[in-house]
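All protein chains but one are shown at their positions in the complex.
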Amino acid sequence: MLRLEKRPSPSRFWQAATPVIAVVLTMIGGGIMFAILGKNPAEAIRTIFWDPLFGEFAWYLRGQLLVKAGPLILIAVGLSLGFRAGIWNIGAEGQYIMGAIFGASVGLAVYPTESRLIFPVMIVAGAFGGWLWGMIPAILKTRFNTNEILVSLMLVYVAEKILSKAALGFLRNPEGAGFPGSRNFAQYPAASNPELIAGSGMHWGVVAAFIAVIFAYILLQKHMLGFQIKLAGQAPRAARFHGVDPNRLVVLCMGISGALAGLAGVFEVTGPAGQISIDFNVGYGFTAIIVAFLGRLNPLGILLAGLLMALTYIGGEMASTNLGLPSAAIQAFQGMLLFFLLAVDLLSNYRIRTFFASGAK
Amino acid sequence: MDFGGINPAVLIASLMVAAVPILLAAIGELIVEKAGVLNLGVEGMMIMGAICGFMAAVGTDSPVLGFLGGAAGGAVLSLIFAFLTQTLLANQVATGLALTLFGLGLSSLMGQGYNGIKPPLTAAVPFGPLRDIPVLGRILFSHDWMVYASIAIIAVVWWVLKYSRAGLVLRAVGENHDAAHALGYKVRRIRLVAILFGGAMAGLGGAYISLVRVPQWTDGITAGAGWIALAIVVFASWKPWRVLIGAYLFGGITVLQLNLQAAGSRIPVEYLSMSPYLITILVLVIMSSGKGRTSLNAPAALGQNFHASR
Partner (left out) sequence: MTSDARPILLAVEGVTKAYPGVVANSDVSFSIRTGEVHALLGENGAGKSTLVKMIYGLVKPDTGRMTLRGAAYAPHEPRAARASGVAMVFQHFSLFEALNVAENVSLGMEKPPAMGALAAKITHVSNAYGLPLDPARMVGDLSAGERQRVEIIRCLLQDPKLLIMDEPTSVLTPQEVEILFKTLRQLSSEGTAILYISHKLEEIRALCDEATILRRGRVVATCTPRERTAREMAELMVGAVLTPPERSAPKQWPDAKAALEINALSVASPIPFGTSLKNVSFSVRRGEILGIAGVAGNGQDELLLALSGELKSAPEMVQSFGVPLGKHSPNQRRALGFVSAPEDRLGHAAAPDMSLVENAFLTGSIRKGLAKSGFVDWQATRAFAEQVIKDYDVRTPGSDVAARALSGGNLQKFVIGRELSQSPDVIVINQPTWGVDAAAAAAIRQSILNRASEGAAVVVISQDLDELLEISDRFAVLNEGRLTVPRPVKGLTIDEIGLMMGGAHGMEVSHA
């Protein structure tokens, strides 16, 4: 007979080991899924996890790794602060879109002026757009006690509608022959976010992601605010007893995560994406939720998890072109990863004991 | 009577149809939450129901088997949620999100090759001459059987919660799982059943989207209906008949904005189509700000995991 027994203190070993176990289990589970789809599981797993790093086109794909990981890490770091405090912002996708729209609007408004100030102002505008979109659920929660999960999610759909209005209407390229989509920032140097080292995939967004990781790490380890965030999530009543104002924390966490998602959006639209288009958002805001959990809500863990998740994106695309694996398979694969992670997470707080017949009549 | 070319009888009749998916998903989630479990994976279970129902209906050429398949699809996915949260004590919020992400991916994977196919038609119930009664006939006697079934389900859930022993036990478990355990009730087993029911209802609602509302298969077909169903449970303050009101209200808004779009309203399409989401937020604000009243009606143990220690 198996039985769960709560550990007196959470196990540090298992906290570190569970993500690794989850990845291994997902490879097994994913392999079974690929086999059902009629693909060779070993080949599919190798295409996803090995080829982008060491295969034929690795010289190009390694750069792509940072391009994909940058926004994931930036968003996930923000989300992780809220998740730690028990504040569930799941509308990062919307905040990402709004960041891109705000930033792009500033750049396109002054087109074709050339100035060193344009790009920094766009970045600030992007962060502001994401912050604003995150503030709506925050204010509604603190003022009216409204559920932030539902509101932040509803706002994703609203942001998507605004995005399509932007691509088809107010931000459409006037010289684009009526095609949807804005001007391309690659042709507007003062507002573009180019690759910093050719072939590396490193752009300002990736730099921002690394800085965010470092700041979040210091915040959580050394600063009182980090202590308060952790306390509020683990023991809300103890947090109030300590003197944390829950409303202030909601505004702060939603604001930070919104601003970081907005930053990711504006770096993306000025860099890798290049323009506002109807299908600008590809789900980074949702995948970042998985990244945050896979990284155990720890900034350094998120860094690794973001790179791993970026790998599955790139590997998934390769598997799609080379093996004909449907691109939706990779989404299911990522969802599966989160399941396995949540399942094995139990090991860090509980011990599994086997009880033999004694006493069990 | 005429509102800019929109016939009110037709409007009411079509909002009843438009409301069915969220009505079913919301009444399922209401039972889950009454048992003290917060399953945020409604969207994922709905879309699994949509694809499973679609595949079953196309495969067997029977809409009835299609709906059964949809319910089964939603229930199977909810089983994963039940296992993770009830057995492995995983966080309910995170697991619900995972369920939605996984459901969206898996459904589009399963739906490969089903794009562009027409499902078998779900026919209207033959009420004969009743259909021809002016206005009332259109509103009351022109629908397929799922519309009537969804109302019947609301009635049954209301009766069970209010008058039956099973309903009392379910409410007790959601109110205070430790006390229920101390009295000898099997908290986890009861919650498992509630979660399965919620999954089946969400699946049924999803199947209604792909088999009747649209009717065809496209990726992401549920478009947030699951999340709206969650909001409607809050709107209804956990009362079955209010779920019906909430769903019809929401269905009305959806139908109205679609009609306005079709009628070539001056309001841009994008703004019309974001209105259901904005109105959902507005409704949440109104319901949540009535301090205390709704929160007292919320099950006290909502979202907390149960682990019998000693």
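The first chain written gets the first letter, and so on, giving A and B; residue counts start at 1 in each chain.
Everything below uses one rule, namely that a contact is a pair of C-beta atoms (placed from the backbone, for glycine too) under 8 Å apart; a residue touches a chain by one contact, two chains touch by 3 or more.
These numbers were taken from a predicted model, which means no experiment stands behind them.
S.K.: Out of A:L231, A:I289 or A:A343, point to the residue that touches the absent chain in the complete complex.
M.R.: A:L231
S.K.: Determine which one of B:L79, B:A149, B:V169 or B:V285 touches the chain that has been left out.
M.R.: B:V169
S.K.: On chain B, what residues meet the omitted chain?
M.R.: With respect to the unshown chain, the touching residues of chain B are 165, 168-169, 171-172, 175-176, 178-180, 182-185, 292, 295-297, 299-300, 310.
S.K.: Name, in rising order, the residues on chain A that touch the hidden chain in the full complex.
M.R.: Its contact residues with the unshown chain are 5, 8-10, 222-225, 227, 230-231, 234-235, 237-243, 245, 353, 358-361.
Convention: only the chains that are shown with their structure count from here on.
S.K.: Please tell me the distance, in whole Å, between the geometric centres of chain A and chain B computed from their C-alpha atoms.
M.R.: It comes to 28 Å between the two C-alpha centres.
S.K.: Please output the residues of chain B touching chain A within their complex, sorted ascending.
M.R.: 40, 80, 84, 88-91, 93-95, 97-98, 101-106, 108-109, 111-112, 219, 223-224, 227-228, 230-231, 234, 268, 270-271, 273-274, 277-278, 280-281, 284-285, 288-289, 291, 295, 307, 309
S.K.: In the complex, go through chain A and note every residue touching chain B.
M.R.: Touch residues, chain A against chain B: 4, 6, 37, 88, 90, 140, 143-147, 149-151, 153-155, 157-158, 161-162, 164-165, 169, 286, 289-290, 293, 326, 328-336, 338-339, 342-343, 345-346, 350.
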